[in-house]
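Missing here is one protein chain; the remaining ones are kept as they sit in the complex.
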Amino acid sequence: MDVVEFRPAPEQYAWTFGGVPPVARVTPGSLLKVWTEDAFAGRIRSTGDLPTRSLQMPDVNPQTGPFHVEGAEPGDTLALHFVSIEPARDWAASTTIPFFGGLTGTDRTATLQEPLPERTWIYHLDRAKGTVAFEASNGLVIELPIDPMHGTVGVAPPAREVRSSLVPDTFGGNMDTPEMRAGVTCYLGVNVPGALFSIGDGHYRQGEGEACGTAVEGAMNTTLLVELIKGRGPAWPRIESDDEIMVVGSARPLEDAWRASQVEMVGWLAELLGIDRLDAYQLLTQVARCPLANVCDTNYSAVTKVAKALLPPVRAFDGMHSYLREQAKGTM
Amino acid sequence: MDVVEFRPAPEQYAWTFGGVPPVARVTPGSLLKVWTEDAFAGRIRSTGDLPTRSLQMPDVNPQTGPFHVEGAEPGDTLALHFVSIEPARDWAASTTIPFFGGLTGTDRTATLQEPLPERTWIYHLDRAKGTVAFEASNGLVIELPIDPMHGTVGVAPPAREVRSSLVPDTFGGNMDTPEMRAGVTCYLGVNVPGALFSIGDGHYRQGEGEACGTAVEGAMNTTLLVELIKGRGPAWPRIESDDEIMVVGSARPLEDAWRASQVEMVGWLAELLGIDRLDAYQLLTQVARCPLANVCDTNYSAVTKVAKALLPPVRAFDGMHSYLREQAKGTM
Amino acid sequence: MDVVEFRPAPEQYAWTFGGVPPVARVTPGSLLKVWTEDAFAGRIRSTGDLPTRSLQMPDVNPQTGPFHVEGAEPGDTLALHFVSIEPARDWAASTTIPFFGGLTGTDRTATLQEPLPERTWIYHLDRAKGTVAFEASNGLVIELPIDPMHGTVGVAPPAREVRSSLVPDTFGGNMDTPEMRAGVTCYLGVNVPGALFSIGDGHYRQGEGEACGTAVEGAMNTTLLVELIKGRGPAWPRIESDDEIMVVGSARPLEDAWRASQVEMVGWLAELLGIDRLDAYQLLTQVARCPLANVCDTNYSAVTKVAKALLPPVRAFDGMHSYLREQAKGTM
Partner (left out) sequence: MDVVEFRPAPEQYAWTFGGVPPVARVTPGSLLKVWTEDAFAGRIRSTGDLPTRSLQMPDVNPQTGPFHVEGAEPGDTLALHFVSIEPARDWAASTTIPFFGGLTGTDRTATLQEPLPERTWIYHLDRAKGTVAFEASNGLVIELPIDPMHGTVGVAPPAREVRSSLVPDTFGGNMDTPEMRAGVTCYLGVNVPGALFSIGDGHYRQGEGEACGTAVEGAMNTTLLVELIKGRGPAWPRIESDDEIMVVGSARPLEDAWRASQVEMVGWLAELLGIDRLDAYQLLTQVARCPLANVCDTNYSAVTKVAKALLPPVRAFDGMHSYLREQAKGTM
């Protein structure tokens, strides 16, 4: 098994999906060990660091990558299996940012009201307990279990586009779903030769919806297996865990993000079970779990999940997830 | 403990929230044992019964109620604790209905396309196994565990309005969330003297989003405890289980349903924890669970949940849920 | 021609569409002369009258009516021709209302920001010039031509519902379109025996969208002709002027209001021109005018208009508008 290690210097960060040359080439089957900087590009380090002073817009969500996958062609399916996602620092940060977030007017949901105040929270990590500590202004401390994940996982977009690393869409990107944790396989449709995927935006934990716009943002050490499936590129990002199959749709308004994820899942269920789409629609209606991912980004993201335990045995992508799960065991 | 039993005759069904006289008066602290007809008013009984032929619109979602709660005044909080929700028949039904549902054009999301075909599925209940059986057109059968719930739980609306039992809004109503299962307490703000609450639309199980517009629709035998909290009426329906506190927002577009549930939860967390709203916003961002309820009704509904295990000990509504949980034990 | 005059006493105001008995019965062909109170129920009379102090929610948008139209049955079409709409006072008022309006967070588009300040503007009417005067805080005065219209024109809703007079929907209601001016005919589908229509919410002028939520709100003296067309009830309110045919759709999100108005217009054009719906869709694409009505109410409203000059001669509803135009001449 090829092992590729990569820790970007700041000048090597990618700030977009597409539009930048690969930092490395990897062959399908490789193990990739990377470090990712936090969404703030490491500029928010204390409660005195406020976004409007400390951030250098639009330099947020720095990506580690892109990686060129040998042999990947448009229409193919990139499979990324997250072997481990581990906090690379003993602290993480979150902030409110003026006119950004889900419970404030923004540049699009434009209102005439004053912005919410800026505030920064620093979360200290207790590795032994596996917790990060939320501290309120009045001193109340609440320890929360970590649940590390990546907010951004994406390939280069189609149609010659280059998108900011703040954007989630068909190419993945800034989906901000807590489902993107260690142990899952993410399937992305390939749009350009080499796929050119990157990851970043590690969250030590995140609630569904990511209301204020920033999770518990922290640097990560992440290990992933890279595989390629010829053809079969899905229209929207799919995720498979040991227990569930999932689709992530991203759009506005939020119902369209959900619709996209549902229609894709209807097709997937119909294929896996050999039933017609109307039957798959009916079945999905009774078995779907639909947790929100983000309601704060340029597109909102919604997840449709189905528990494997509710279905007859199915082998998504010919059992790729199980195969990668096995491969991963050998790496640890 | 007063015990009130009520099984409506068909001519006693209510088809609206508000606008009809109570079928009974109950005192706070009473135990209520009711039967509810299914959402189709019992008119869909075989796969040959198709909605456009069998339903008598707008006579769907028949309500059992309304019940007048003695002493309830506008501004108060009605607490309904679901002791048990049990299938009253050995079968249930689901259908696709032309131009109704989440993955089709509708009268509002109006398109020029042909409607999806009508189809009816009958689910047979296996009480021993606790399953209902989905059967596809090609004969594939999938047994799904039941998870009984009520799609509609609501009080009379404010501002002199009368709303169809298909509508979810601040008064509750047709929220269609799987969280409304036995063991939870639902808190509703009272808008009119007596509250005038009703329930209906039993689902033997339902996926989140209720994509096709109809769940596994079945008649129910339901037992609930009725309590009244003076004042403190919440802006949006709240639900408490042993493990979680929840708010249900209902609006269009879907992000507004989510926003409403989130802002209500921010205020609730701030109150329960004694922190300011900006801190509550931050905390919620990291701990929220946001499963969708419905994306098919006249308003869409989204749930915001917080696990009690993540919080310091809190006593919502002065411990009403625990109290009712105890009371319920005595009834079984 | 029967002439019915009606000026409600305050205790006769209707605050809903549906749910109240008629104030009078009128026969088709009648001339109706009414007075309508302003949207604030006359409670905002000086710049010192601020909404949170002066208004008695939900008592806004008082309706004059409802009127029972003899012979009107569900499925019929009510035709209301506005002969004249004239300011009944020499002043009118507008305000900002906390958490209400198009450019602020609201109870649905819920945010955590502070509300915009409350402010009241009084517009003085110059009858000779036909203007109302906007006066800014810094003393700048801008005289604006009046263009009197009714924000609310509606019938009782279907499905046993009673809706606040703040709501626009299929039954008309609070559409808040400047197109509802003297000289037009409004066609509404009848939902209940007698139609039970009412009007109110006079605006001395209003911009499209009604951004801040309140127009130049004033009492009106209005004369209208009432006619009945058996059957043919449209799904959405239609308006006909000498120059244009229009449909008003009301929904959220705003694209659904537009879609509803467009699909209804596609059907209308197909019928009037004898072409298929795909051709009508194409034609509408090239000829539609789509001014917004309101983006602040419980549903947003969008208008689709087609200029008659662009079409071959058409006779909507068998020439009802021309007929009423002629009838109106005899009344003045």
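Each chain gets a letter, A, B and C, in the order it is written, and its residues are counted from 1.
Just so it is clear, contacts are C-beta pairs under 8 Å (C-beta built on N, C-alpha and C of every residue); 3 or more make two chains touch, one makes a residue touch a chain.
What you see is a predicted model, and the numbers here were worked out from it, not measured in a lab.
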Contacting the left-out chain in the complete assembly, out of C:Glu37, C:Asp76, C:Asp169 or C:Glu210: C:Glu210
Touch with the omitted chain, as defined above, among A:Phe171, A:Tyr204, A:Tyr281 or A:Phe317: A:Tyr281
Contact partner of the left-out chain, one of C:His81, C:Arg259 or C:Arg325: C:Arg259
Contact with the hidden chain (one of B:Ala14, B:Leu80, B:Ala93 or B:Ala110): B:Ala110
Touch list for chain C against the chain that is not drawn: 94, 96, 102-103, 116-117, 119, 121, 134, 136-138, 140, 142, 144-145, 205-216, 252-255, 258-259, 262-263, 266, 273-276, 278-279, 281-292, 295, 300, 302, 304, 310-312
Absent-chain interface as seen on chain A, which is shown: 15-16, 18-19, 58, 107-112, 158-164, 235, 249, 251-253, 256, 259-260, 262-264, 266, 277-278, 281
Contacts of chain B with the absent chain, listed as residue ranges: 103-105, 109-116, 253
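Note that only the chains that are shown with their structure count from here on.
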Pair of chains with maximal C-beta contact number: A-B
Inter-chain centre distance, chain A versus chain C - centres from mean C-alpha coordinates, in Å: 47
Inter-chain centre distance, chain A versus chain B - centres from mean C-alpha coordinates, in Å: 32
Distance from the mean Cα position of chain C to that of chain B, given in whole angstrom: 35
Touching two or more other chains - residues of chain B: 252-253, 259, 262-263, 266, 278, 281
